[in-house]
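With one protein chain removed, the remaining protein chains of the complex are shown where they sit.
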Amino acid sequence: MMRIFSSYRTEIAIAVAIVVLELALGILVPNALTFGNISDIAQASAPLIIMAVGVLLVVITGGIDLSVGSIFSLTGMVTGLAMNSGYNSVLSTILGLLVGVVFGGINGFLVTFVGLAPFVVTLITYAVAASLAFIVTNGHSLPINDQNYYLLNGGTLIPGVPNFVLFCVVLVIVTEFVLRRVVAGRWVYAIGSSTNAARLLGIPVHRIRFSVYVVSGLCASFASVLSVSYISNAEGTAGEAMMLQAIAAVVIGGASLFGGTGSAFGALLGALMITVIQNGVNLIGINSFWQGSVTGLVILVAVLIDRVSKARR
Amino acid sequence: MADKGFLLDARGITKSYGPTHVLRGMDFAVAPGEVHAFLGGNGAGKSTLLKIVADVVNRDGGTLNFDGHSVDEPQGAAARARGLAIVHQELAVLPHLTVAENIELPHYHRGLALFDRRAADRTALSALALIDRDFAEHAAHRLVGDLSLHEQQMVEIARALKSGARLLLLDEPTTNLTAGEAQRLFAVLRRLVSETEIGVVFVSHRMREIRQVADVCTIIRDGVAAVHRKPVTELTDADIVELMGQASALTETPVGGELPAAVSAAHVDAPRLKIEGLGFPVEVGGGAILGLAGAPAGPQALIDLLIGAAPLPGVVIRIGDHPQGYRSPREAVRDKVGFVSGDRANRGMLSALPIIDNMLASRRIVERRVLVSGKEAAQARSLLSALSIKASSYWALPSSLSGGTQQKLIIARWLQLQPRMLVLEEPTRGVDIGTKRDIYALIRVMAQAGTTIVWWSTEQTELVELCDTVLGFGPDGRATQLLHGAEITEERLAEATGMAA
Partner (left out) sequence: MPRQPGLRYLLAAACAVIGLATVAAHPASAADKKLTVAYIAPSLDISYWQWVAYGAKTQAAKLGMNYVEFTSENSPGTQMNNVRTALTRGVDAIVMGPVSSSSTPPILRLLKSKNVPIAFTGIGPQPGSTDYTSAVTANNYETGKAEGSFVCKAAKALGGNKIGMLSLPQDRENAQKYLRGAKEAFAADGCDLVQVLQTHGLTVREAVDQANDLLTAHPDIKGIYGMYDEAATGAAKALQTRGLVGKITVATADGSPTTIKLLRDGVIQGLFLQEAGGQGIDATTQVFNALTGKPTTKDIPLAEPLVTKDTIDSPEAQATIKRVYPPSAGAF
């Protein structure tokens, strides 16, 4: 029990902060604490959580993935285009997910086997995927006409639990389990801790590093199809703001951009924190231009708390 | 009380970290014109005192004077800032800059000043020439990142010498140096103290070096001075070890060919390691300890080949039934060939991961584990107690342990796995005498169990004490000689490595 407490110190602090923030908001705007609003927050944060979990894996290895926002946009356009061209929704979704796998694979290949810096590589794929997102439909946004497609996001595989919640929870728990209890997960941390030492230890550095980029791309694509299903619409700019939000979520959640630390729960809470702030700013009626400043301050506070709590150890 | 003549005079220094009292009234004084050995076991408070002297850590109590003035006053603080130069064990060089820039850049205090490249080259050259003229001439324009570790160390010492410091603090400066280079360094130090009246503090775990270079010594034990400013000649080796609180280490029988006959005989007819292409064949049986001696170039290349980290053209190795050597460290580890490095930060420790992950890293690969099983906690506990490592928890980060203990941890990775071969790269670097003995014992146990040991050390006494066979490498990295059993003496080693002192 103590161990859980001490190894999830940062995560607990953020969870408490979110609860406090939400309660304070409840005092200002009573409706903030209704079931409806909480479920709005969950719905709004779901794609970001999923994207952040993918980015987290890359960040733990000491890398960075700037391409997730563009992959998100492109996936939406490809899925939408496929459905508008008459493919059924399952096939279209698989096509969309393939976008993430392909771009993640390109990232992973260039970083791992060609040896380019992750920042540079993902900057390239970020630009390419973003422009492809406009090219595929010449920039038009696409309505989704399949009336049942929303079920992917809002339907219920388990009665009473909307799919987007189910997907998020399962993905976070599985990722956390892999990171903590599966050897490959420990290797992800090992690579971020010291690539050279990891290689000499016999850890399959290349394979693991390649995989995290693929998973990151896949998560971004998955987040995108959920989002497309929710709003029944695919847009070329959909993911533009999300890349920095996902990185922010991971950092708020206690991961270090130098690698070696971070947890899936942290990424989940970081993404929730960002959404809660957006929701709060809108509910209170603060000019939404302030949102960025508030998010920036929260990142600062989160990073400082993390630093102080680590210095004490 | 305070002698005006001392460069550095620390009295009654105390320092606690939480409930742990690291220093409990430590005295330490250095006079100009002396080489002062500062000794103590890992965890005795040595590094804390050095950090306080260097103004990295604040002291809780006691007085600290530099050049006769308290460092709490501006005059003393300024004297310290000007007059103290430190060479850390962990190198503080800038790999992307040239040797000359590394030596000269710290002396530029204004960002807008023009960097005079020619003057920098000149001064860098003269500083380096104090240590090694050959090196100075060909190295000034090279990038420090392209140099070997020991060359980087020379750059750092040159920088300290160049800074005009009056007190030079060398924290295990010979760790990365070969015997010959160390001798040159000592000569430089002796010349400097006699000619310029600077004071040198010398931290080392190597008894012979202390005798060679130091005039006086101070020994720290449990946070107080067990010996304060005593001439080295007045103490025997046994005295020093006892005063450091590591007497038990000496009572242990030294090794070297003392394996039980049955064990060694069992492996003689099963040659495990063959190396061809070095100019003469090298063959060692299972359970033998093969020492590698000489400047880093040769041993390091051979080690990289043995563990599959990098190929070495022209050299073929055969390990047991695995004829071609290994293409990657992963393949080697899966074939139970282990590697332990003294370069913990870069090649050994996974510093962001808790102790348990570090200890079990190799086991997970050898046994091809998929899940982190619940049994691992028990394994970690048993390893920790077998090594008598006091860790607050195996979930703590390795940085909570002393350097020597971390080193034991890395060796422990292979302890219960019965590896076919274990390759060690200066495993006792920066480790105190007591821990060294522990490490020797661990290695001996593994050799007795049939593991072939390959051990590179720059400390010749170590090779003489432990090895059955020693492969010597010359300064150019070429293998020179193979010495067996009784042939392994310090003289023969010096000859084989081309570093006659």
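Observations on the structure shown:
Every chain is named by a letter (A and B) in the order it is written, and numbering of its residues begins at 1.
Keep in mind that, in the parts below, contacts are C-beta pairs under 8 Å (C-beta built on N, C-alpha and C of every residue); 3 or more make two chains touch, one makes a residue touch a chain.
The model shown is predicted, which means the values in this text are computed figures rather than measured ones.
Touched by the hidden chain within the whole complex are the displayed chains A.
Per the touch definition above, the residue from A:Ser85, A:Asn148 or A:Asn287 contacting the chain not shown is A:Asn287. Looking at A:Leu116, A:Leu151, A:Val165 or A:Val182, the residue that reaches the missing chain in the full complex is A:Leu116.
In the full complex, chain A makes contact with the omitted chain through residues 29, 31-32, 34, 36-37, 40, 43-44, 47, 114-117, 120, 134, 138-141, 143, 154, 227, 230-233, 235-238, 240-241, 278-279, 282-285, 287-289, 291.
One rule holds for everything that comes next: only the chains that are shown with their structure count from here on.
Residues of chain A touching chain B in their complex: 3, 6-7, 180-186, 189-190, 192-194, 196-204, 259-261, 313.
Chain B meets chain A in the complex at residues 307, 309, 328-334, 339, 341, 345-353, 357, 361-362, 364-365, 369-372, 393, 395, 397, 400, 413.
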